[in-house]
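A short write-up of the structure that comes next.
Only a single protein chain was left out; the remaining protein chains are all shown in position.
So that you can tell them apart, the chains are marked A and B in the order they are listed, and the count of residues begins at 1 in each.
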Amino acid sequence: MSDFNKSSLSEIVNLIKSKKVSSSEITSHYIKNIEKGKKLNSFITTCFEEALKKAKEFDNKKNFNGLLPGVPLAVKDLFCTKNVKTTAGSKILENFIPTYESSVTHNLWSEGAILLGKLNCDEFAMGSSNETSYFGNVINPIGKDLVPGGSSGGSASALAANLTPATIGTDTGGSIRQPASFTGTVGLKPTYGLCSRWGIVAFASSLDQAGPMTKNVEDCALLLEAMSGYDGKDSTSINKKKEKYSKNLNQKVKGLKIGIPKEYRIENMPKEIDSLWKKGIDILKKSGAKIIDISLPHTKYALSTYYIVAPAEASSNLARYDGVKYGYRSNKGKNLIEMYENTRGEGFGDEVKRRVLIGTYVLSSGYYDAYYLKAQKVRRLIKNDFDKCFKSVDAILTPSTPSSAFKIGEKTNDPISMYLNDIFTVPVNLAGIPAISIPAGQDNKGHPLGLQLISKALDEQKILNIAFAMEKSIAFKQSLNRWWE
Amino acid sequence: MSIDKNQVKKVAKLSRISLDDSKLESLSKDLASILNFVEQLNKLDTKKTEPLSSVVDKTLEPRIDKINDGKIKKEILKNSPDKNEDFFIVPKVVE
Partner (left out) sequence: MEKEKFDYYIKTEKNSWEVVIGLEVHAQVISDSKLFSGSSTKFGAKPNTQVSLVDSAFPGMLPVINQYCIEQAIKTGLGLNAKINLFSIFDRKNYFYADLPAGYQISQYKNPIVGEGAVTLDMPYGSKKVGIERLHLEQDAGKSIHDLSPDNTFVDLNRSGVALMEIVSKPDLRSPSEVNLYVKKLRTIMRYLGTCDGNMQEGSLRADVNVSVRKKGEKKFGTRCEIKNVNSIKFMEMAIDLEAKRQVELLEAGKTIEQETRLFDTKKNETRSMRSKEEAHDYRYFPDPDLLPLEIKQSFVDGLKKKLPELPDKKKDRFIKKFKLTPYEANVLVSEIDISKYFEEVIKNADIKLAKNWIIVELFAVLNEKNLDIKNSPVSSKNLASLINAISSGEISGKIAKKVFEIMVETGGEPSKIIKEKGLKQQSDPKELEKIVIKVLGDNSDKVSEYKSGKEKLYGFFVGEIMKASSGKANPKLVNDILKEKLKK
């Protein structure tokens, strides 16, 4: 058997299509990898038997019409999967088995993909290091003591370690791009409304978006194409024709105007990040793009805005976890109210509690105007900044994160320093626009760093193309010695 | 505006989350620091700004009035921690 660990998603699709390899072979390969990768703790649930069965079914009745024929994939455990446990990384959903399939995963299976298992994540996607999961923290394959980022930490870790050929995550404030950056992989947060939210455990409804996490840009285009699409079951879904991102992928950058926002040059930013950014700018210049200095003046308010809006929505979204219809129920408490309090007190972890409490507080009577309403107004200002800039530029280039992967436990006692990790990713969610993070280099410790490309709404193709061109020039290499096996 | 232990208790009650007294101190501190952090927004003048509640450039798209769901009692009750054949069961509600 050839070494599929070097193969990208697109290559695997081609191998299967050209009948050089069967779905069963590929599936068995990844199952072996997953079994050997337990140390990473990137999986919460595996479904090997079912996956092998499906692979065999595919091999017996080959159908190459889909974009992902017979390709096994693991997905973040925030997507509800029919008859497969879905936990959102929380004790409160420890035993929840949905009777339904999320629209996004349904799209993947319709394109021929096969579910390998469910990937660990921060509890209810609240976290930037995958340390808030009830199922334990996830290890970054880059280094034993490093976090993989979050909240799609299990997804990033499994992808970087080749426990899945590609994966999907969700991104509310950076949950795809930051772990992608931390693990040397590609992650894209689509335009709000491009991928259906139906069947995804909600964190903050006005910010949540599912997106692809892949080894390269080509895979990213392919997976985005497979997962996206209008869904009448989601009122915020954008009704438009499906784009052919893979077919239209090219490296034409010449003549494009790339904005460099001065506000992203933050105080105390590590030199390595700054030089990485410069490297990106140089590459684009060489490719014929025009570099333009721009200003997004309200950037510095984005994190504060986010940490009001997201917890507020979360406090309401998480009210349904009350021990009545599904999930964990505490057996303590004499009456309904006590049952609620104990169920939620025992069922939620500390970070979730913090955010639910903050969210409840900022919505409560007497504080709503000062916090929530204010934040919604600032959110408009932040969006206006972007709208204005995209009148004169095609895309914006920024670093993905202010640092490389940090150590496990390093920031758990200081919520604010943890939150600061999302400083470059959060504005994009607030504005509802797409952004992609691609690996662009390593710091002096050898830890990967990412660059982020941002475009106006529904311009995914443009940032994919720019990223595709940059990827070629950067020629990022990451060789892991598979220490976890 | 900051938050003290009593307010945290009140908010926890409103959120229906029981809190360990031992954790109250550190939790109050965390919440206070978060609120302190987000207070920088007050520096901005937003008198003339309309709040933004959705970033999607469209309005609500209604569906037609058709019965095409329900009749899935077993599915609905399946995951419940306490139920009988017909109902969800919860501890007595005290009015």
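Criterion: a contact is a pair of C-beta atoms (placed from the backbone, for glycine too) under 8 Å apart; a residue touches a chain by one contact, two chains touch by 3 or more.
Since the model is a prediction, treat every value here as computed from it, not as a measurement.
Looking at A:322, A:351, A:385 or A:460, the residue that reaches the missing chain in the full complex is A:322. In the full complex, chain A touches the omitted chain through residues 80, 86, 88, 93, 96, 98-100, 102, 197-202, 204-206, 232-236, 312-313, 315-316, 318-320, 322, 324-326, 336-337, 340, 360, 363-365, 368, 372. If you put the missing chain back, the residues of chain B touching it would be 13-14, 16, 53-54, 56, 58-73, 75-77, 82, 84, 86-93, 95.
Going forward, only the chains that are shown with their structure count from here on.
Averaged C-alpha coordinates put the centre of chain A at 23 Å from the centre of chain B. Residues of chain A that touch chain B in their complex: 95-97, 99, 192-193, 206, 232, 235-236, 238-239, 298, 300-301, 303-305, 307-308, 315, 319, 322-329, 333-342, 344-346, 348, 350, 353-354, 356-358, 360-361, 364, 367, 370-371, 373-381, 383, 415-416, 419, 430-432, 457.
Of all the residues in chain B, the ones that touch chain A in their complex are 1, 3, 7-8, 11-20, 23, 27, 30-31, 33-35, 37-42, 44, 46, 49-58, 60-61, 63, 72, 75-76, 78-82, 88, 90-94.
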